[in-house]
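A single protein chain has been omitted from the complex, and every remaining protein chain is retained in its original position.
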Amino acid sequence: MHTGFPWVTVLGVIPLVGVVAIMLLPRAQEAQAKVVALGASLVTMVGSIVMAIAYENDGARFQFTQDYNWIKAFGAHYAVGVDGIALALILMTTVLAPICILASWHDGDRPVVDDEADEDARAGRGPRLFFSLLLATETLVIGVFGALDVFFFYVLFEAMLIPMYFLIGSFGGPRRSYAAVKFLLYSLAGGLLMLVAVIGLFVAASHQLGTGTFDYRALLAAIDSGKLHLSHGEQAALFLGFFIAFAIKAPLWPFHTWLPDAASEAPTGTAVMLVGVLDKVGTFGFLRFCIPLFPWAAREFAPWVMVLCVIGVLYGALVAIGQKDLKRLVAYSSVSHFGFIALGVFAFTTQGGSGATLYMVNHGFSTGALFLVVGFMATRRGSRLVDDFGGVAKVAPWLGAVTLIAGLSALSLPGLSTFVSEFLVLLGTFTTHRWFAVVATFGIVLAAVYVLWMVQRTIHGPVAPAVEGFKDLSLRETWVIAPILAVIVALGVYPKPILDFINPSIEQTNSIVRDHDPVPSVPELSQTNQVDTTLNIDTGIGAPIGSSN
Amino acid sequence: MTSTTTAAVQYAHATGVFKLTFLLILLPAIGAAVLLLGGKRTNAWGHLLGCAMPIGSFVIAVIEFFALIGRDGGENRQLDQHLFSWVPVAGFHVDANVLLDPLSICFVLLITGVGSLIHIYSIGYMEHDPDRRRFFGQLNLFVAAMLLLVLADNYLVLYVGWEGVGLASYLLIGFWHHKPSAAVAAKKAFLVNRVGDLGLSFAVMLMFTTFGTVAFDGVFNGASSGHARTGTMTAIGLLLLLGACGKSAQAPLQSWLLDAMEGPTPVSALIHAATMVTAGVYLVARSGAIYDVAPHARLLVEIVGGVTLVMGAIIGCAYDDIKKVLAASTMSQIGYMMLAVGFGPGAYAIGILHLLTHGFFKANMFLGAGSVMHGNNDEVNMRRYGGLRHVMPVTFMTFAFGYLAIIGMIPFSGFFSKDKIIEVALDHGGASGWIFGIVAIAGAGMTAFYMTRLMLMTFFGNKRWPRDVHPHESPKVMLVPMAILAAGSLVLGYLLILGGSLQHFLTPSVGPSLEVGAHTISPVVLSIITLAVVAGGVGAAWWIIGRKPVAAEQAPNVRPYAHATRRSLTGDAVNEAVFMRPGQYLTRALVYFDNRGVDGIVNGFAAGVGGTSARIRRVQTGFVRSYALSMLGGALAIGTTVVLLRVGS
Amino acid sequence: MDITYYLYLSAVLFTIGAVGVLVRRNAIVVFMCVELMLNAVNLSLVTFARMNSNLDGQVIAFFVMVVAAAEVVIGLAIIMSIFRSRRSASVDDANLLKY
Partner (left out) sequence: MNPVLLASATTAPLHEAMLFWILAPVMVVAAIGMVFARSAVHAAMLLAVVMLSLAAFYTTEHAPFLAVVQVVVYTGAVLMLFLFVLMLIGVDSMDSLVETLRGQRAAAMAVGAGFAVLLVAGLAGALDGFAPNGFGADAGKNGNVTGIAHLLFSRYVFAFEATSALLITAGLGAMVLAHREPTGERKSQKQRMLDRAARGGAAAAPLPGPGVYADHDSVDTPALLPDGSVAPGSVPAYLQVSAGRSHVDAVDHELER
C-alpha cells in the first residue's frame, strides 16, 4: 500500500544524513557541525513545505503512505503516511527545527574555562554531539507524527527520550542531571503503561481477527466495521494505558511537574524543541489513538479528562503567576495551554478538534518565541529570575518589543495566531460542555495577568543596574525570532491554509465518537420555517419568545 | 415587549467607492507597521507618515460618507465588503469582512477626524520625546484597531478590534514604561478590559450555539425571528454589557480609567475620551436587535449608565489632578450615553449624538489640559495652576468652549445632546423614567460643579505655580487642532440635531426613532429646569472655590466621604481586597502546593524508591558467607515449596 | 540394610558440608567443605547408578571428580594469590565488593 512520493521517509532521512555528515567531521572542524545541522534542517523544512503543497485536502485520509513488513513475527510494519493533523504538526516541527538550531548556535560549544573535573564529566560534549542530537530528535519526531503502525509509533515515542535526555543532561543548566533524570523516568513510566496497552491491543486484535496486527489503518478499519469489537472493560483499560502516557507527555495536570524542571534546565533551543514540538506528541496521541481506537472509553472518560484540563488551565496559569523564574513561568504557562489543547480534543466537536490541532501548531511557535526571548534575556543577565530584570525595553527596545509580542501571543491576543485556536477550542467546548468552557475561559484573564506582570517587572519599569549594559538583539537573534513572530502574525490573520487540511481529518476522527456537531438552537433565517427540532443546547432560562407573545 | 418587526437585516455588496472601505483600516495599519518595524531609520519623517495615514483614512471616510448620503435610504446604505475567509471550520465560518453603514461611518468619521487632529497636535506635544516615532506608530495602530472594531460585520472580527484597541491602549498608557506608575496603570487597564472581554467572548460563544453564526445579520435576524429563548437573549445582552463596561469604564469595571491618565495626554484625548471608551456604547447600539428582545438586560444597561453617571461626577469633584477630573467626567458622560442607549430603539441615535459631541468637546478639553501641562512642566495638579488665562489665552478660549459644551450651555453642542437624553429618560415613563430623569438632571448639576471647579482652579484665581515654572502658550501645531475641536464643540450639536438629521441617517442601523405622543414635561420647560440646575452647580462651585484663594496643598483632614471620593469611591481598595490580595495568596499557596504537593508526590515516590533501595542495598554486605546463607535459604525455600506442592497435589 | 541408606547418608554429609561453608571463615576449610559436598553428591550418583543398573551415574561421578580437581587447582591458586596480597585467608576479609 504505497501512495505518492514517500515524503515522510524522505523528511525523516534528511536530518539523519545531517547526523552522519556531522559525525564524519574531524574534531578540528567540529564548529562546522552547526552549519551542517542548519543546512539539513532547512532542506527538511523546504521538503515539508513541498509536501504540504502536494497534499490534497479532500483526498484520501492518509497520503504519501508506505508500508513494509518490519517484524513479521508479530505483524509490525514500517508504515508511514500523513493526514492533515500529522501534516500540520510535521510542518511545525520542520519550521521550528532550523530556528532551534540557530538559537542554539553557541549552546554546544565546549566550555572555554572549566575546572578539570567538569571537563572530565563533559568529555563527550561538543558541537558535534549537540547538533547530532538535535537532528536526531527532529527525525524521531517526524517519524512519530508520520507513523501508521502502533508498534512503530511506540518505538519512536520511546526513542525520542534518548536524544532529549542527553541534550538536557549534558548541555543543560546547573540542575541538569536532576531535570534530565526526572524527565526520563517520568516519561518512561508513562511509556511502559503505553507498552502494556499496545501489547493488550495486539492481543485483543489477534483474538478476534485471527492474526494480530499493529497496522493502525487495519485496526481502524476493523473497529469501524465492527470486526474488532473491544469490550467496555478492555476499552477502558487500553484507553487509560495510552491516555496516561500521553497525559504525561503533553503534560496534563497533575502529571506536569517534570516540565518546569526539564524546560528550565534545558538549553534554550532544546527547551523550544521539548515544549514546542516533543510534547505535542502527547496531544497528537489523544487524537490519533485514544479517540478513534477506543471510542466508547473516550466518550465515557471525556468529562473526567476535561475536568483535568480545566484544572490544568487555571492551575497552570495561577502557578505561573507565582513563579520567580522566567523559564519556569513559561513552562507553567504551557501547562495551562496544554489544558486548552486537550480540552478541545475531548470536546469532540469539529471546532474544538480543529482548534486544538491549530493550537498545537500555534503553541509551538508562541511558546517557542517566549522561551527564545527569555533565553536571550537570561544569556545577557546570567540569571533567569524575574527580580533580576527591569527596564529592558528602555535599554534594548527591540528585545523588549519581541518579548512583548511573544507574551501577547501567549495571552492569545486577537490578531495573533493563538487567538484563533484558543477561541475555536473554547467555542467547540462551549457547544457541548458549556460550564467547562466557561471556567476555562477565565484562564485567558489569568494568562493576561502572568504575561503582563512578567512584562511589567522585566522589560518595563526603571532600568535595573545589571540591565544597563544589555545589548539589543544581534543579527543571529533577529533571524531566530523574526521568522517565528512572522509566522505567529501570519497564522493569526490568515489561518485558512492550515485549517483547510486539518478540518477533514478532524471530522473523520470525531465522526467515530459523535454523529455530528451540535446544531444551533435557532436555525438561520433561511430555515425559519422548519420545525425547531434541535434544541439540544440552551441556557435553560425562560421560554421561547414566540410563546410569550 | 417591544419586538421590532422590521424586515430581515440584509447587507448589500460593496461596489464602487465603497470598495475602498478596507483601505480605511489598512492605511493606519501600514503606518503602524512601517513606524514600529522601521526602527530609527524612520525617525526623521515618522510623525509625518503617522499623521498622513489617519488623514488619508479621513479623506476616504468623507468621500464614502457623501457617497452613502447620495444613496437612497434603507438597506442600500449598509454595504458589506468581503475581504477573505478568516476562520473556516465546519459549522463555524468567519469571514474577514468590513461593513459600512450609517452607524459605522459616524464612528469612522469621529475616529479619523478627531484622530487626525490629535495626531497633528501630537507633533507638537511629543516634539521633545526621543520615542516620538514609536508614539505615532502605536497611535496608528490604535486607529487601525478602532476602525476594525467599528467596521466589523461580525462579532468575532469586532472582538479582534476590541482587543486590538485594548492593546493599543495598553501600549500607549505604558508609553513611558520606565515609570513604574505607567507600567502598572497599563497592566491594570489591560487586565480590567480582559475581564470585560470575557463577557464579550462568552456572548459570542452563546450567539454561536444559539444562532450558528456570529455575523451581525445572522444574529440580528435570529434574534428578531423570535425563536430564541428570552433567557438566552438576556444572557447574551448581559454578557455584552459586561464587555461594554470593561471597555467604557462603567461600574463596576471603571477603576482603570483614572490610572490610564498616566499615558501621554493626546492618548487620553483620543483613546480615553473620544473613541475607545465609547466602544461600549457602540456595542450596545449595534446589538440593538438583541436588546430589543432582552428587556431585563436593557434595564441593567440603564442602571449601569445611571450609576456610573453619578459615580463619575462625584469622583470628578474630588480630584486635584486635572486629567483625572477629566477622566472622571468621561466616565460620567459615557454613563449618560449608556443611559441613552439603554432606553431602546428611539434613543440609540441620541446616545450616539452625545457620543459624537462628547468626542469633540472632551478631546478638546484634554488637548487643552495637555497644552496647560505642556506650559507648566508637565504639572497636573490644579493647585499648582491658577490665573493661567492671562498667559495661555488661546488655550483658555478653546478650553472654555469645551467647558460650556459639557455643562450643556445653549447653544453649545452638549446642550442639545444632554438635553435630549434627559428628555428621553423622563419620557421613558414609569418609576424608572422618573428616577433616571432626575439622576440625569442631578448629574448635569454636578457636571457643572466639577467643571467649574476645574476652570476656576486652572484659569482663574491666584497664581500658584512654583518659581521655576514659566507657563507659556503652546505652539501653533497644537493650537490649531484645539481650535478646530472648539469650533466643533460649538456647532456640532446643532448641526446633528437639525431636522433630526442624525436620527434619520442612523435609522438603517439602529432602527427608527420612536415617536412619542406626549412628553412628560414639555421640552422647553425641561430645558429651563436643566439650565437652572446647571447654573446652580456653577454658582455652588464659585461659592465654594472661586471666592477665596485656593490652597496650594490638599487639605489633609477631611470627612470620610470626601476621603473616599478622593480614593475614587474606594474602587481600587475593593479591587485590592477582593481580587488582588486573595489572588496573591492563592497563587502563593498554589506554588507551594505544586512544589510540595504535586511535585512532592512525584519526588516522594522517587525518594521512597531510592530510600528502599538504599536500605535493601545494605543486604549486600560483601560477606560471601552471607550470600551463601541466602542461597541455601533460597534453595530450602524453593525445595520446600516444590515438595509442599507435590504433597498438596 | 536398604541401599537407599546411602542416599540418606549422602544427604547428611551434604548438609554438614553446607553448614561448614556457612560457618567457617578460613578459605581453605571452606573449600574442604565444598569438597565434602561434592563427595556426598558423588555417593548419591554412584548409588543411583546401582539402583538403575547402569554405569552412567558412575561416569557422571567421574566427571564430577575431574571438574572438582580442576576447581581445586584454580581455587587454591586464587586463595594463594589473595593470601599473598592481603596476608589473610579469611573469606570475611575479602568483602570489598559490596553495597
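In this document, chain identifiers A, B and C correspond to the written order of the chains, with residue numbering beginning at 1 in each.
We take it that a contact is a pair of C-beta atoms (placed from the backbone, for glycine too) under 8 Å apart; a residue touches a chain by one contact, two chains touch by 3 or more.
Computed from a predicted structure; not experimentally measured.
Asks: List the neighbours, among the chains on screen, of the chain that has been left out.
Replies: Looking at the complete complex, the unshown chain comes into contact with B, C.
Asks: Across the whole complex, list the residues on chain C that are touched by the chain not included here.
Replies: Chain C touches the chain not shown through residues 1-9, 11-20, 22-26, 28-29, 31-33, 35-36, 39, 42-43, 46-47, 49-59, 61-63, 65-74, 76-81, 83-84, 89, 92.
Asks: For chain B, which residues lie in contact with the unshown chain of the complex?
Replies: Counting only chain B, the missing chain is touched by 621, 623, 625-626, 629, 632-633, 635-636, 639-640, 643, 646-647.
One rule holds in what follows: only the chains that are shown with their structure count from here on.
Asks: Determine which of the two chain pairs, A-B or B-C, is joined by the larger number of C-beta pairs in contact.
Replies: Taking the two pairs in turn, the one with more contacts turns out to be A-B.
Asks: Where the CA atoms of chain A average out and where those of chain C average out, how many Å apart are those spots?
Replies: Centre-to-centre distance between chain A and chain C: 64 Å.
Asks: Which residues of chain A are in contact with two or more other chains?
Replies: In chain A, nothing touches at least two other chains.
Asks: Could you list which residues of chain C touch at least two other chains?
Replies: none
Asks: So in the complex, the part of chain C that touches chain B is made up of which residues?
Replies: 18, 21-23, 25, 91-92, 94-99
Asks: Note which residues of chain B are touching chain A in the complex, please.
Replies: Touch list, chain B to chain A: 1, 3, 8, 36, 39, 84-92, 134, 156, 159-160, 162-164, 167, 170, 174, 177-178, 180, 182-184, 186-187, 190-191, 194-195, 197-198, 201-202, 204-206, 208-213, 218, 221-222, 225-235, 293, 583, 586-588, 590-591, 594, 598-599, 602, 606.
Asks: Please output the residues of chain B touching chain C within their complex, sorted ascending.
Replies: Spelled out, the residues of chain B in touch with chain C are 617-618, 620-625, 628-629, 632.
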